[in-house]
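One chain of protein is taken out of this complex; the other chains stay put.
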Amino acid sequence: MAKIVGGITTSHVPAIGRAIAQNLQQDPYWKPFFDGFPPVQKWLDEVKPDVAIVIYNDHGLNFFLDKLPTFAVGAAAQYHNADEGWGIPTLPPFTGDAALSWQLINSLVADEFDITSCQEMLVDHAFSLPLKLLWPEHDSPPLRTIPVCINTVQYPLPSAARCYKLGEAIARAVTSWPEELKVVVIGSGGLSHQLDGERAGFINKAFDLQFMDSLTAAPKWATQYRNEELVEQTGTQGVELLMWLTTRAALPGEVVELHRNYHIPISNTAAGMMLFECR
Amino acid sequence: MAKIVGGITTSHVPAIGRAIAQNLQQDPYWKPFFDGFPPVQKWLDEVKPDVAIVIYNDHGLNFFLDKLPTFAVGAAAQYHNADEGWGIPTLPPFTGDAALSWQLINSLVADEFDITSCQEMLVDHAFSLPLKLLWPEHDSPPLRTIPVCINTVQYPLPSAARCYKLGEAIARAVTSWPEELKVVVIGSGGLSHQLDGERAGFINKAFDLQFMDSLTAAPKWATQYRNEELVEQTGTQGVELLMWLTTRAALPGEVVELHRNYHIPISNTAAGMMLFECR
Amino acid sequence: MTQASGLNVPGTYLFDGDMAMKGYALNKMCFSFNDAANRQAFAADEAGYCWRYGLNDEQSRVVRERDVLGLLAAGGNVYYLAKFAGILGLDVQDLGAAQTGMSKEAFKQMLLEAGK
Partner (left out) sequence: MTQASGLNVPGTYLFDGDMAMKGYALNKMCFSFNDAANRQAFAADEAGYCWRYGLNDEQSRVVRERDVLGLLAAGGNVYYLAKFAGILGLDVQDLGAAQTGMSKEAFKQMLLEAGK
């Protein structure tokens, strides 16, 4: 049976890609951020997962407002990166796992999640950057990937409670799949930041730390909040923490926090990272 | 407050459009089908609804397998018809009701339906034909419209039970909208038919009649069936009866059947029609 | 034929994930036929058009041979194949007859019988 071996949550911002391209990992501005990753890279090197389910939000690359899904699941053999508008060189394609994708889609729809399935899907920096951070030596990560995209572009967003249920349903889907597979769940987004409006630059360290603590001590803690309350606490883009919450909810059984990092700022963002292992 | 005044369910097949274009309503082949509609036209003329929520399935015009939603809701000011591949002349645009669309989307997402919202949307014969049948004198129907699209193209389809819940949630969304509006729900699809495979031409009159009866006597009756069972009973495209079921579920309170018609065949299809009034 | 979906009704196939993976290129081509210019391009150069959409040998063959059951078996989805049928000028009763091995008249008679 397929097993979920653990979960990794991380922030993403396009500037990380530029920092990697320019080899700024040891630069004083970037070092506190990049230093969070070697322990996780080591864990991945030991655990060697076969598949990564990447829970992220599209930033207007694959989806536009003509067809904007609440939850989308990739079901392709390959996923391509593409120009997001800044002319950054595109990455080699990511290998998919269409069979497990269909298991996810079948199981989620049976569980009354109204999934949009995507047999072609462009993946943006929110999908690609965590993989680059976790497997820095590889042009394309050495495992199969499945994109799971959650709408943060246009309200209404799915509630934190709904996202938590999605995570739990992902766990059911994976752990009932007969193939012998090690699956890692990666959540990409947050933590507190706000790009738009006169409150741009808003960061809330106290809430972020409380949220990170909750993922270990009381994972459902954040489901008490409406998205409007999460925006108030974490900024307009801080609501991307829904990716972290969904990821944590997808980890079944006993879950141990192995590592974390938190640093302010990268770009306009409070950057967090956590590694959870399923025991 | 907005009120749901009733529901109308009807079959759709592209050949109906050709029959209308050629004025074949009194032709012996078509007469038993078209004769079903005058009582409903009369009812609409008396009730004069302001908005029609049209529950239908897209036949590969607006959605492809790259982004295939389970449930999609239109949120445009206008909806355009387009060439579906047969070069039939396209129809004038249909007027939308974007404000009520957003009420639907907000309410449905709050009720944990994972809607794909569509600010641009091409609508096919399944959307346009019922409107033409119900308002034959009008090039474009004399009311605002909202498309609600349910996936029947690719499995997994949403279950009958899930569709029923969607209908109930649509009723909650409409009846909590403060605008003074009369809303009619139109369900477009079915009844039993099968276009593909060696069983093509399959029709099941007994099941269709039982299903029609159930919508009046015991509306949830069909929710006992898995989609595979519905396909066995009604054919591969007979599963479009999910549109009827969703429509019936969207009618709140006491519901009275005012009219029905059933005729075999039009094209390869058992053609049904029902009119329900909310009291 | 039993499918992933668990359906076991003779002569009846569900377009599920397995078929969706198998038929993607074929269905993408048929979806393109919504556009009249694409229908003309296909008519002008069938082989080239199939090749541009990446159809495999089997899919190209069943397109060439207008083999309806073959198109379904190759992963074709009935909703998209209907657009290909439109190019060929076939209505749903022509398709029904072709798939059941009946004459069109016999197929239409069978439909009439279902109403009795």
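In this document, chain identifiers A, B and C correspond to the written order of the chains, with residue numbering beginning at 1 in each.
One rule holds in what follows: contacts are C-beta pairs under 8 Å (C-beta built on N, C-alpha and C of every residue); 3 or more make two chains touch, one makes a residue touch a chain.
Every value quoted in this text rests on a predicted model; they were computed, and no experiment measured them.
Judged over the whole assembly, touch between the missing chain and the shown ones holds for A, B. Across the entire complex, the residue among A:M1, A:V47, A:L65 or A:A217 in touch with the chain not shown is A:L65.
One of B:Q25, B:Q41, B:N106 or B:S140 touches the chain omitted from the figure, and that residue is B:N106.
Residues of chain B that touch the chain left out of view are 75, 77, 98, 101-102, 105-106, 119.
Within the entire complex, the positions of chain A that touch the omitted partner chain are 13, 15, 59-61, 64-65, 82-87, 153-156, 194-205, 228, 231-232, 235-237, 263-265, 267-268, 270.
Everything below uses one rule, namely that only the chains that are shown with their structure count from here on.
With chains reduced to the mean position of their C-alpha atoms, the one farthest from chain C is A.
Inter-chain centre distance (chain B to chain C, centres taken as mean C-alpha positions): 25 Å. In terms of their C-alpha centroids, the spacing between chain A and chain B amounts to 38 Å.
Within chain B, residues 65, 154-156 each touch two or more of the remaining chains. In chain C, 16-17, 20, 24 are the positions where the chain touches two or more neighbouring chains simultaneously.
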